[in-house]
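I have a structure I would like to understand better, so I am pasting it below and will then ask my questions one at a time.
For this view, one protein chain was removed and the others were kept in their places.
Moving on, here comes subunit A:
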Amino acid sequence: MIKNYIKTAWRNLWKGRVFNLMNVVGLSVAIACCALIFMTVYYEFSYDSFHQNVKGIHQLYTVTNRTSGTERSTAMPIPLAPALKAEYSHIKYITRSANSGALVKAGAKQLDQNVHFVDADFLKMFTFPLVEGNVNTVFNQLNNVVITQQAAKAMFGNQSPLNKTILITIGQREEPFQVSGVVKDIPRNSSITFDLLLRFEHFPNYKTDLSKWDNWSHMAFVEFKEGYNTQNFAKQLKPFVEAHYKADIDLLKRDGARPDETGSLLSLHLAPFASNHFNTNLNGVEGYPVSKTYVLSLLAIACFILIIACINFINLSVARGFTRAREVGVRKTLGAGKWQLLTQFWTETIMVCLASTILGLALCAVIISPFKAMFKSRINLAMLFQPQHLLAILGIFILITALAGFYPALIMMRYKTVAVLKGNMGDTAKPGKIRNTLLVVQFALSTLLIICTIITWQQINYLSNKPLGFNKTEVLSIPVNKGIDGSKALQLMRNDLRSNSQVEAVSGSYMNLGRGNDGSTRSSIIGFGMNGREIRTNLQRVDFDYVKTLDIKLVDGRDFDLNFPGDSNAVVINESMARSIGGRNIVGRYLFMFPEYQSQIIGIVKDYNFKSLHDKIEPVSMIMRKQFAINYVFVKVKPGNLLHAFDEIKQSWNRQYPNVEFTGSWLNENTERQYQSERRLSNIFVSGAVLAIVISCIGLLAISVMIVIQRTKEIGVRKVLGANVAGIVFLLSRDFLKLVMIAAIIAVPAAWWVMDSWLQSFAYRISIQWWVFVLATLMAMLLAFITISFQSVKAALTNPVKSLRSE
């Protein structure tokens, strides 16, 4: 029996190969995309899950209720962790953690390495197993260093690194360290990454800030003893916070800050480390968190595509079923039972699904590289063969065969024997509510994705083109690499480029604008008292000519100038800062930002977007205080011939630092880089929309084939009676266009809600315009109309004699 089913199924599939090919192509593309997306989503959700006690680990953060609003910060003062452990018995382990780049010398080798400053509990909390060394003793000596296997190999080749001495330069100081342990290489799905672990005592400024509760500089992680209810943490810690942060709280009170519902102005909270990878709400967490919205959007689109492909499958199978109604009738006459018919048609479904799955997985292998590049996914093909993924694929296969296979088989089984034997489809041929509903669902999803595509594209376009208040196009930003004195580098570049006619100005700063090739972002915020209240400002350490180099508009006063020696203690502020200070005649006034001296305001610049357009412009104060390093050199060149200018600046850098790579980039590249995640989202929507539309149209095409077959006689009669081609094309398209219209009506509010929520994450955003919805609806209708036209025009042009003879 089974053999007979397979044989018949194969011959039937071959006979309807065009239909079936459409089915297989649609389904396999959907399966390939879903497999890749599901793997990506699984990978993102797997972040940090390798830590055995990941659920017990939490990162500390503070919530401060200022007059200007609520502030969350993961930065902790150095004395906090030891005090918390000493005073709070529920804590099992606690570690401070801070990152830095460092130059490492191992014998003749010099390496740029990523250093983590941690406490001894770090390796007990996080699962980074030691392959050499003992977890209880690796940090016994102050000069101990733990390295990864990869770092060990880079430094010592195949020799055992244990007890070997390496020289590490942190800041400007070089010190010897002894390797006391080697940890297994860090899994790719780890938020925490490092090459070297050093004791926290080596953290810069450790000694000076050891007892300062108002200097917030690093992250801290805790693990509680078993059975501790973390819900009570903030409440229980209230006395601790009030005791240690008294000075801060008093300042908040003085400024009139309002306490939150628990009565706190400043409180300590816990962020679960298990969801660290999705923690985009907090600044200053380990790794590069991704937005959960982004991952869930991916998942949603994968599901949309799968649903659309399944709907296609159902509609195509039902359509194909109509051409086989007579066969069903004959089989029923000959005594075929319901289950026998159901099994027969199901066999065909399974064969199509199997072919689609195999083809889909093969397609996966082909498109995985472009997919990885487009979505910054870190998946690989081997992941596909992991048991959990194979199970998921099997699950999808079963789901499709069950959902998409059962309904068409059921429909075919229900044909009325007598009617179908006469070639009369009767009621079964009427466009069923189910089919129409499925078409509406397909086109609603497609229209939704078209709208999302247009709106994300508009927002990205807006982000790219909005004037930021500084010169993006003619200013080159050069990150000063680890181990190089930024001030010296700036001086050398300034001298070297002085005679270059292309160069208009050279300056430097602590923070970059946008995200440079070094990938890092920094920010520094301080608060100080003025006229009995606290003023908070971003600090930007700059050098002479900063305002000039970046083309920031001065609204009052002047830029830092080499000819004014006193400028090293002066400050240039932006308009927001001026508003924050309040009053008139701000230039010339003094600010008490630092304990050692007063800073005179020498200039006010127009507000400029020194952060991404996700954030509103905050007060900023530019200073020349030497304690802050120069991390970036900026060079402004004359307009035109930028490529040549770039080469000359690169050559200049190479003359100063022949062994250090030049990683300069134009500021517009840097600002674009800030919106990578938005671009990724846009890519997802575009690809999703294209796929959804293509697959939906394949389905629509098949259905139009069916409709034309069913209405052949009607078309013939109408033509005999004088209907023209346009009239018949309209007749055949009208019902479908109505359905697409209904789909659009459903999609519009959903799309508006989704995109409005997304736009809320930008301080600067477009407003959604009505024509976007009209455009998307028209696009969907046009695509549907073109698809149907392939068949309807053909039918309308057919000689009516031919169509009537078929009766």
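Following the convention adopted for this analysis, a residue touches a chain if its C-beta (ideal position, glycine included) is under 8 Å from a C-beta of that chain, and two chains touch if they have at least 3 such contacts; residues count from 1.
Definition applied: contacts and distances are computed from a predicted model.
A single chain of the complex does not appear, and UniProt lists its protein name as "ATP-binding cassette domain-containing protein", one of "Sulfide dehydrogenase (Flavoprotein) subunit SudB", "Ethanolamine ammonia-lyase large subunit", "Nitrogenase iron-iron protein delta chain" or "ATP-binding cassette domain-containing protein". Of the listed residues A:Gly69, A:Gly263 or A:Gly335, the one in contact with the hidden chain in the full complex is A:Gly335. Only one of A:Leu162, A:Leu421 or A:Val754 touches the chain withheld from this view, namely A:Leu421.
Within subunit A, the residues in touch with the undisplayed chain are 1, 4, 7-8, 11-12, 15, 326-327, 329-338, 340, 417-418, 421.
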